[in-house]
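All protein chains but one are shown in place.
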Amino acid sequence: MKKETFSVVNHSVLKIDGLQLALGRKSYVADLKPSDALYVKMLWSPHAHAEITSIDIRKAETMPGVRCVLCHTNTPRNIHCTAGQGFPEPSPYDTFMFDKKVRYVGDRVAAVAAETPEQAEEALKTIEVTYNLLEPVFTVDRALEPDAPIIHDEPEAHIPIPVPYEPEHNIVAKVGMEAGEFDQALAQADYSFDYTYETPYAQHCPIETYISMAHIDARGRVVVETSTQVPFHARRIIARTLGIPVRQIRVIKPRIGGGFGSKQEMLLEDVVALMALRTGRHVIWQLTRAENFRTGRTRHPIRLRIRTGVQKDGTLSALGMDAINNTGAYGGHGLTVVSCCGSKVLPLYRCDNIHFDARVVYTNLPVGGAYRGFGATQAFFAVETQIDEMAEAIGMDPLVFRQKNHIRTGDGSPVFQALGEGKEGTPMTIGSCALDQCILQGAAAIGWERRTPHTEKTGRYRTGIGMCCLMQGSSVPEIDMGAAAIKMNDDGSFNLTIGATDLGTGSDTVLGQIAAEALRTTIDQMIVYSSDTDLTPFDVGAYASSTTYLSGEAVRKAAVKVLNQILGVAAEMLEVPAESLEARESTVFSADGRQATYSEICLYALYQKNQFQIMDSASHITHKSPPPFAAHFVELELDTFTGCIKLLQYVATVDCGTAINPKLAEGQTEGGVMNGLSYALTEQYLFDSRGKMTNASFHNYHIWSMRDKPILKTILVPSYEETGPFGAKSVSEICINGPAPAINNALYNAAGIRLREFPFTPERVWNELQKKQA
Amino acid sequence: MKIVDFIIPEKLPDARAALLELGEKGIPAAGCTAFQFYADGPERTAVLLNRLDLAGIRSTPEAFVIGAGTPLTTLHRFEAEGWALNGVIAQIASHQIRNISTLGGNIARVFPWADLPVALLALDGKILIQGREPRTYTVDQYFKTQPATLFTPGDLLTSIEVTPLAPNTGFAHVKQRMKSESFSMATASARVTIKDGIATDCRAAIGACIPFPTRINAIEEALAGSDPSDRPALDQAVTATLKPLSFLSKEGMSKDYIRHLAATTLADAIQQAAQDAQRRLS
Partner (left out) sequence: MNRKTITCKINGVQKEFLVDPDTRLQTVLRDQGYASVKFGCGEGACGACTIIMNGEAVYSCILYAFQADGQEIWTTEGVGSLDKPHPFQQALVEEGAVQCGFCIPGMIMSAKALLDREPDPSEEEIRLSMDGNICRCTGYEKIWTALHKVIAQGKGRES
């Protein structure tokens, strides 16, 4: 690791918006609402699959307080994709603002804007809709049958990039790769394994539900203030959906009440924008919690068949993954999520013979989207369970087996090159990697040496210790771009404007730290603003673990340019060559001991001579996606009478390169782990026979409170990523991948059972215990 | 249920008169935390009971007399010899709910998952209703059917009596839930009296896993005169006594599993109550 002395980065400076939010000051979309805004309510489809044969909104239009009613008969029919991705999107265009067909319980039918939410609700009740019910498709197996109903039979459906798309077969995408001789290696392995795993639906559950507000400004442009992770993509998709030019639209992202991927999507903005255009009023739409569950985006459920071969000496000789991704009624993110099942998971262990084959399938169920972990979460459950199983089969400590096989600095993987985002990937060798240290430090923290085989355990309550290793990526190489602009002020402070989107992660603070470090100033001199499509430069947005690594480097580059301008002005002021000057602590020093403060320099540049505004911008794309690495450990207690699991302690290590803000990096890890724990144990989508989610409430969809929190220890293991800003790579997503496999492996250590499906409900665990006893 | 009007009476007779006059159109209201679960119900006028001095716990030699308007948090903070409800309350919902929900509200209408009905069935409580004449029900009478049927317009549940635990008697309340604030999948309460390691008396009840909370008389009889620490025998007895009951599916889990979970929970409650009795003896 490179030894570098930092004055701002790698320090836990206070999050710049922390106090404002702790005081409850007006910061979020709902807080900005004027008192005369119209409220939107949506009529959602009660059917999983149906054609709308007629719809009558005339009565609704005359109801008290109603100002606008939208449905498929009076809105633009522009096919688009709601997923907030680069352009052209690696996702199908299969969505209309409103359509004549509904494809899941919770699809849009008609929207009302009224003076009060109650009036909007009342008006919805008067809309008369007749449906021609179609056979719903609730499983990927049914979707793939030759006589299955076609979910997307609209002629406009297409994918804007050259990849397979077969809506007539309910197939959204296919992707695959081969390296070496997989079949042969599997056949010749000393031990081979073939298991199929199922991962469940789940939702992000940001505490702020989806919310957007639009109004028309004095020039007639539509301004959308929205809780989004992707303001620039949102602007582009709103323009396409409404059929209006991008220049007519301004998207502002205020503070965001959490996203975790759910808001990497244009879901509400088109409706409020069109209603604002039609009424000239402020229009606000916030989903209820139940709507958020039923109609918001979810984690794709994926079936994963994992075939592996191992030699007696612990060599991993074959690693194969066949994935079927249920994308629900619309295909956004379907291809890229399943690609990440391969690209973010298969390279973790050295193996010459690799097979990957994946399909993405439409069903009439809730729609998958981007969710922290993005495919890696699903695939790591399967692969890390099977890795553990292989180690046990050859009589090797699963920790040692991982130490022997994991990828390390200097290694490449054929997977990196083969799998990209809707196209081939980018060849890459691993730079920074402290996974070896992650394993050692995590093992010491959990007390791995206390681990005894399950065969030695008796009694009702049995403890188990399990682990897993993880990786992710940092940004999407050669595709994603982030830009930053820095402008200097009279008092030596700086405006940093970025399109990068702080959705609660603290990226405004982290990017401010990077700028301050490069500018040789302090964090309190940075005025950071994100994001506003009128005022800040472009950025793809907050996803793909990219903000620190990608946007951070754009910020660093912009700061270096601005520093050079500062030095240039100082050179003029002090009448010495710029090369002889040194900047530190907001002051420029000459070799002979004279100095000029940043404030003096800016005042000179603005008012004295050769006046100009000290400012610059920079853009950045990445050529690799350096993985962060992690090893997670869990100790649990299993009640063998009931199958109930009690967590005793959890240890999460992570190598995220240089932690720009260690406390915020720990916070990312702690939050991701906690989310992963309830995903593994208590979160589930329950459906009735008609495809309607029956537990769309925090009373019945179980995310945990502080009372449920186990002892949780986070260990940041430093490394230095040469290609990242001050050695940084990503931290935000990797942490959510660990709990499901770690707990599954601990269950084996407790009682000799392995589950192929989660959440690990008491019944599922108890059934496995019964099977083992039989 | 849609609240279309509200009345905030200052005195009990005023509240009773208002409820009497409103008849079906009135609804007694205290914490109102459960009203949201009747979202699609009819229009009602709420008669708020908070100013009627119905809150508080009084200790008499025979019983704890608990005002129906006592918030659950007060029950949780209360301390006295033989008081058993702290542990029950700690397992109900979240603190914001416990701060506003009242004992009366928790038992006036019984949800399938209800907590206090199960505990009160095991604790042999009494229910006092102020109507034209004051009436007292034993919990067994009160929870025989949906208690709402016992109320006529103008009636108000005013207090609940619970006998203190005798020194050789223990109590336990076990609630199986997905996380600490969740509704129950299976709840069991037991009160067990121990003499020389043998159970001489037992009251046990289960709820949430079945449509309506109920006492399990059969296990009470089976346990009398036996050693509750003999777990295999206890499990066998519990399984046999639960056989006639039909169980519900919960949290996506099968009825058969919930039956098994309920049996284990009931056995746990009985065993923990016996251990509590032993501890209180020593």
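Labels for the chains are A and B, by order of writing; each one numbers its residues from 1.
Operating definition for what follows: a residue touches a chain if its C-beta (ideal position, glycine included) is under 8 Å from a C-beta of that chain, and two chains touch if they have at least 3 such contacts.
Note that this is a predicted model, so its numbers are computed, not measured.
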Notebook entry, point to check: Among B:L48, B:A218 or B:L248, which residue is in touch with the absent chain?
Noted result: B:L48
Notebook entry, point to check: Which of these touches the unseen chain: A:S12, A:Q248, A:T463 or A:N489?
Noted result: A:S12
Notebook entry, point to check: So that we can see where the missing chain sits, which residues of chain A does it touch?
Noted result: 12, 14-15, 17-28, 30-31, 35, 204-209, 255-260, 286, 288-289, 503-506, 661, 663-664, 666-667, 669-675, 697-699, 703-709, 712, 714
Note to self: Please output the residues of chain B touching the missing chain, sorted low to high.
What the structure shows: 2-6, 8, 29, 32-33, 35-36, 45-46, 48, 50-51, 71, 73, 90, 93-97, 99-100, 180-181
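In the analysis below, only the chains that are shown with their structure count from here on.
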Checklist line | Approximate Å spacing (C-alpha centroids) for the pair chain A, chain B | finding: 44
Notebook entry, point to check: So in the complex, which bits of chain B are touching chain A?
Noted result: 94, 176, 178-183, 251-254, 257, 260-261, 264-265
Next item on the list: Show which residues of chain A lie in contact with chain B when the two form their complex.
Entry: 641-642, 644, 678, 682, 684, 686, 699-700, 702-705, 707-708, 761-763, 766-767
